[in-house]
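If you scroll down you'll find the structure; I have some questions about it.
Every protein chain of the complex appears in place save one, which is left out.
Chain IDs A and B follow the sequence of writing; residue 1 opens each chain.
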Amino acid sequence: MTPASDPIFTDVAATLCLIFIFLVPLAGAGLALINTGLGRARSAAHQMMSSLCAVSIAAVAYLVCGFAWQGFAGGPAHVLHVGGKGWSWIAAQPLFLRHVTLNGSPASLVALLGMMSAALAALIPLGSGADRWKLSATCASTVLLVGVTYPIFAHWVWGGGWLAQLGENYGLGRGFVDAGGSSTIQAVGGLTALSIAWILGPRRGKYTTEGMPTAIPGHNSSFVVLGCMLALVGWWGLNSAGAVVFAGAGTGDAVLVAINTTLCAAASALMAAVITGVRFGKPDLSLTANGWVGGLVASSAACVFVRPPEAAAIGMVAGALVTFSVEWFELRMSVDDPGGAISAHGMGGIWGVLAVGLIARVPPMGPNATGEPPGQWLAQVVGIATLIGFVLPLTYGLNWLLNRMRPQRVSVEGERQGMDLHELGAGAYPEFMTHSDDFGQR
Amino acid sequence: MTPASDPIFTDVAATLCLIFIFLVPLAGAGLALINTGLGRARSAAHQMMSSLCAVSIAAVAYLVCGFAWQGFAGGPAHVLHVGGKGWSWIAAQPLFLRHVTLNGSPASLVALLGMMSAALAALIPLGSGADRWKLSATCASTVLLVGVTYPIFAHWVWGGGWLAQLGENYGLGRGFVDAGGSSTIQAVGGLTALSIAWILGPRRGKYTTEGMPTAIPGHNSSFVVLGCMLALVGWWGLNSAGAVVFAGAGTGDAVLVAINTTLCAAASALMAAVITGVRFGKPDLSLTANGWVGGLVASSAACVFVRPPEAAAIGMVAGALVTFSVEWFELRMSVDDPGGAISAHGMGGIWGVLAVGLIARVPPMGPNATGEPPGQWLAQVVGIATLIGFVLPLTYGLNWLLNRMRPQRVSVEGERQGMDLHELGAGAYPEFMTHSDDFGQR
Partner (left out) sequence: MTPASDPIFTDVAATLCLIFIFLVPLAGAGLALINTGLGRARSAAHQMMSSLCAVSIAAVAYLVCGFAWQGFAGGPAHVLHVGGKGWSWIAAQPLFLRHVTLNGSPASLVALLGMMSAALAALIPLGSGADRWKLSATCASTVLLVGVTYPIFAHWVWGGGWLAQLGENYGLGRGFVDAGGSSTIQAVGGLTALSIAWILGPRRGKYTTEGMPTAIPGHNSSFVVLGCMLALVGWWGLNSAGAVVFAGAGTGDAVLVAINTTLCAAASALMAAVITGVRFGKPDLSLTANGWVGGLVASSAACVFVRPPEAAAIGMVAGALVTFSVEWFELRMSVDDPGGAISAHGMGGIWGVLAVGLIARVPPMGPNATGEPPGQWLAQVVGIATLIGFVLPLTYGLNWLLNRMRPQRVSVEGERQGMDLHELGAGAYPEFMTHSDDFGQR
């Protein structure tokens, strides 16, 4: 644990940090609401059920093996010696959280924060797989994400792994830096969402026979915005906890973190509203909400290393990026992502990591360090290259294998019937009358 | 206050604990959403209105007399001398919170936590009385629960009463132990829910003339799962606060508590999903949600006395128990419990208390205590016997008397019309079209 050298990280600071983590589940509730609200009414119960199961499986899988392989800086790890330097590539903690005293120690905070981070990551692909992803496949895919992909990359970034060692080994700034999880949680989740969307293919009727996309509006905009607001509280907790546990910040720095997080989300949402308003004549609620989430996502990595106006600037870029990315994936790539998860979490997360290199001032760690070490931007670029060159193939490959063993997509008949009736035997809103006709031509 | 002997319980620890309590109302919001979502659309406004009134009345009643009779360990109490030992049976605090300094003192934390605990307990019977319980009767019943039943039993467990004294007086472990309220809040609320369901009888059309139950699905599954997620945050706060205030834990132990609570809920929900999936071919959302809640409930008593794998084991049992209990009450006992409150809170709570005796290791309290005292399981069994042999008759009797004075159930005409229109004069969703036909044959 790097903050162990930080004199502020006392027992009281640990408990304060713990309370930051206690707010993180609200981010999960928010994401589940956003995903559900942006999906169809006839899949709403299925989406919520999938969310509850994903969180449950993530919690179990993380505590069985996820934490053991993520580990924490300073803990036991497998080290590869290449070029005269030691590279830590996976942690070597015992399974089942054995030998970890869960009493507020830095390691125990990593475990609790990691459990909720893994659950958040697991909720992200549910957005892109909405309306066609089998519940059983969701569960299996979550096991792979939380048991394999997430802990490996989280070890590299947060567990003292080789990305974090880039500073020590090659003098690249402080090494790859991501305080709140723009890469570990969001980009990993977003790239998994992309893999899922590729593997499942678009929803029936999403594209005409000429390949033109049809608008399939979300079924409950109130849920979407409520989700955005709950997510804000969750992100305050997430970024503050990450800044203290993984970036050596003091608990008082959470003021800066909260202001930056809010400004980044606000600027991003406003940018998305303005862009859609100018381009389409009317501002678009779902893109504005995606912009808000993208701003939260982008704020995480640099949350404690920038001043408020810089956070707002990061948010403005995020809002534009998410807006154009959603359109690009839908129009050019023919990727059907009902929840906008790929753009908000994947692109937003990568931008957040890059922003650390471009905008933030990352001070060196340790008591006798001075000045701002150079090469931080290069460490961030190496991290992004790792996300695209290693994490994306890994998560795609694992889900491709899963799909080979048993198709992850529901049957055509099931999709026509709606996920709720087909997979759960009951609709989410059985007493309400809904339009029998579909939005697209199918 | 037992923790007074604990050197960790400083001013800072008190405020940290206070912040745990600040999260508890989210559990109330969650339970209200679950109860409403599992009920009918035409009773939704009534259910939410009843929830708001129940919380309001619980707050007032608890501060008028509830706290005075619950008290806290070490405070003034009426003591009965039987067999040469002193048995504290009711606290003797002044009414209206007089003489209690509300500044973060242990007694004041008990008062705040007690107020929200009483409000939670008051929300539970609303689940079993859904769609037919008069608002005025709800309010009167809440007065009896929070003014009489809850504080008496809470004194026995949390206030230094005779159940807590079983250790000191008869050497049964540490005496009856319940850190987070599996018995005081959940089982008391669940047994009251059972009494209400018995007194009210099943909803019109729930049972055919041959006595076979009809499925009456909840009107909003999204609310149900959102409620589960909000409840998680509330339970983290509830169990952590209870562990510190009532079980002598340090604030840092909240890491263990949060992980245990999450794993217990997750394992319980997954178990319920698997059981219903195997038995009915499709996993059932409402039973999975009930499993989640039952897991939260069962986690409370032992939350700080078990390791994570043991918490998961408690959850697996809870999930199976809730699933079969719901079916047993519906099919064998002809008890109509729309919200599953009896099974999730009553059965889940009793199992949680029993698990302390079967699985947990409860260390002795006090500075010079060593080893793990024997007989803890017997203390737990005595507590369960008290719940079934004393609390259930008491709460049934009080509500029976209330029902004699004025029927608690709405008129046949009112039930046909829907609780919203009949009791409030307006529906919850007046602009939405709903199916005019009922689910059952009536």
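Here is the rule we use: a residue touches a chain if its C-beta (ideal position, glycine included) is under 8 Å from a C-beta of that chain, and two chains touch if they have at least 3 such contacts.
All figures in this text were calculated on a predicted structure; none of them were measured in a lab.
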Contacting the left-out chain in the complete assembly, out of A:137, A:200, A:258 or A:424: A:258
Sole residue of B:60, B:274 or B:333 that reaches the chain not shown, by the stated touch rule: B:60
Chain B residues touching the omitted chain (full complex): 11-12, 14-16, 18-19, 21-23, 25-26, 28-29, 32-33, 36, 44-45, 48-49, 51-53, 55-57, 59-60, 63, 96-97, 102-105, 108-109, 111-112, 115, 135, 220, 223, 420, 423-433
Footprint left on chain A by the chain that the document does not show: 12-13, 16, 19-20, 23, 40-42, 217-222, 224-226, 228-230, 232-233, 236-237, 240, 250-256, 258-259, 262-263, 265-267, 269-270, 273, 280-285, 288-289, 292, 307-309, 312, 429, 432-435, 439
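Convention: only the chains that are shown with their structure count from here on.
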Interchain centroid distance [CA atoms averaged], chain A/chain B, Å: 34
